[in-house]
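Note that this complex is displayed minus one protein chain, with the remaining chains in position.
Naming follows writing order (A, B and C), and every chain is counted from residue 1.
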Amino acid sequence: MPKPEAPGTLAHKLAEQWPSYAAYVVSFVTIGVIWINHHAMLRRVQRVDHSALVFNLLLLMLVAVLPWTTALLAEYLREDDGQHLAAAIYGGSLLAMALSFFAMQRHLLVARPELVVDTIGPAERKAIMRRNMVGLLPYVIATAVAPLSSYLVLAICGAVGVYYALPTTTSSA
Amino acid sequence: MPKPEAPGTLAHKLAEQWPSYAAYVVSFVTIGVIWINHHAMLRRVQRVDHSALVFNLLLLMLVAVLPWTTALLAEYLREDDGQHLAAAIYGGSLLAMALSFFAMQRHLLVARPELVVDTIGPAERKAIMRRNMVGLLPYVIATAVAPLSSYLVLAICGAVGVYYALPTTTSSA
Amino acid sequence: MPKPEAPGTLAHKLAEQWPSYAAYVVSFVTIGVIWINHHAMLRRVQRVDHSALVFNLLLLMLVAVLPWTTALLAEYLREDDGQHLAAAIYGGSLLAMALSFFAMQRHLLVARPELVVDTIGPAERKAIMRRNMVGLLPYVIATAVAPLSSYLVLAICGAVGVYYALPTTTSSA
Partner (left out) sequence: MPKPEAPGTLAHKLAEQWPSYAAYVVSFVTIGVIWINHHAMLRRVQRVDHSALVFNLLLLMLVAVLPWTTALLAEYLREDDGQHLAAAIYGGSLLAMALSFFAMQRHLLVARPELVVDTIGPAERKAIMRRNMVGLLPYVIATAVAPLSSYLVLAICGAVGVYYALPTTTSSA
């Protein structure tokens, strides 16, 4: 914006709320990417056991926590007190979600391989697990840098979401 | 109403809230029409790639923003300060939704035509794209007239929704 | 309760909120019954046209209004000012929902009979329409008695919901 808006106007109020918009977009994209990956995971499944259902509930419970951690980060992003804690909780909630996704993936592909269709061979299973484990790393880093800067946490999480949303060379037909 | 209601009564309070009702109906009808069109779009699809899923998430993210822009317009419709900005944001949010729909349609029909069933020939594809592009125009106009009148923005968006909801001569069997 | 609770205690506060509970149950049961009937209606459909989809959206829009009219009735049920208006709006919102259901039913069975499976003959179509029309009557009455008593409106709407939820002699297999 060319010049700062007068305080009290709608434009000023809306501009002040930008952390809410940024956090909303980052969380939405992250959940969206998890959703696409979840769909891909379930396409490989031929039947489920009790543990798979419980892992799935755990993932859902952690996704359902995100609106709360997102609002927390948006509220405290620019506060002197609490911004680092809020950012650690936000990064940690994304990490927890990614970890529960990883645990479910591992249960299906490694612990109970008979739940997955036979056309997925051992090499492909290993490749999927490796990609999943690499995907955990950015959230570990995002959570770890929370004491440095809450903006950095949000930026890393946003970059991860955008990276996975970008078109890939391999189609997920 | 024959005579103005006394301030403080329920009738008065409810009558004062009419922008909320109008904006609710306009947004609901608009999302409903997009939903019907989205269903028609997906019926033509035989498989999806990663980009189609991401376009779909983008559309969903913009639809999920509408309750906020709708409430903003309802709150500021009659305010001296902010009514033009709120109307521009409202019109702009509908335009963004329509644009993301157009982009997904274009990806399926033009960029990656193999994703759509073969029975949809080149002429029909062009006709669908042309209809979609024409459908963007009213939202461009609605957003552009925001500096003139917030009521006009709401009226144009409402008229577009009603127009698409009206019975057509061709059945979408 | 044997003796009135002391004001300010939780028991007192919860007891004071009984209109919310009653209105919640009545609205939930009414939407539930409409849902069951909607499912039965769609089981008879072999294809839909644009108007059927729009009728369906209209019904959904009116269902989505119910939480608001329910909260309004709960808030004003015992108020001197506004109880009659709130009750009329509540009864009217249920009537509007029932009318839109009736209009969709009529569109499918009478106006565009080819949308419904052939096994439903003219006699059965007439019987369904007659039952639907009779089902409108209690909501007309409930709305009409709003000037007399808001309690009566809630009682009639509740009785209708319970009546349709009760087991019938004919199974809807």
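The definition used in the following text is that a contact is a pair of C-beta atoms (placed from the backbone, for glycine too) under 8 Å apart; a residue touches a chain by one contact, two chains touch by 3 or more.
Computed from a predicted structure; not experimentally measured.
Visitor: Which visible chains touch the chain that is not shown?
Guide: Taken over the complete structure, the missing chain's partners among displayed chains are A, C.
Visitor: Taking the entire complex into account, which one of A:53, A:117 or A:166 touches the absent chain?
Guide: Among A:53, A:117 or A:166, only A:53 touches the chain that is not shown.
Visitor: Among A:85, A:103 or A:136, exactly one should touch the missing chain; which is it?
Guide: Final answer for the missing-chain contact: A:85.
Visitor: Touching the absent chain: which residues on chain C qualify?
Guide: 9-11, 14, 25, 28-29, 32, 35-36, 39, 165-168, 171-173
Visitor: For review purposes, identify every residue of chain A that touches the missing chain, sorted by number.
Guide: 47-51, 53-54, 57, 60-61, 64, 76, 79, 81-82, 85-86, 89
Here is the rule we go by: only the chains that are shown with their structure count from here on.
Visitor: With over half of the numbers shared counting as same, classify the chain A/chain B interface as same or different.
Guide: Interface between chain A and chain B is built from largely different residues.
Visitor: Round to the nearest whole Å and give the separation of the Cα centres of chain A and chain C.
Guide: Centres of chain A and chain C (C-alpha means) sit 40 Å apart.
Visitor: So the centre of each chain is just the mean of its C-alpha atoms; given that, what is the distance between chain A and chain B in Å?
Guide: The answer is 29 Å.
Visitor: Specify, in ascending order, the residues of chain A that touch 2 or more different other chains.
Guide: none
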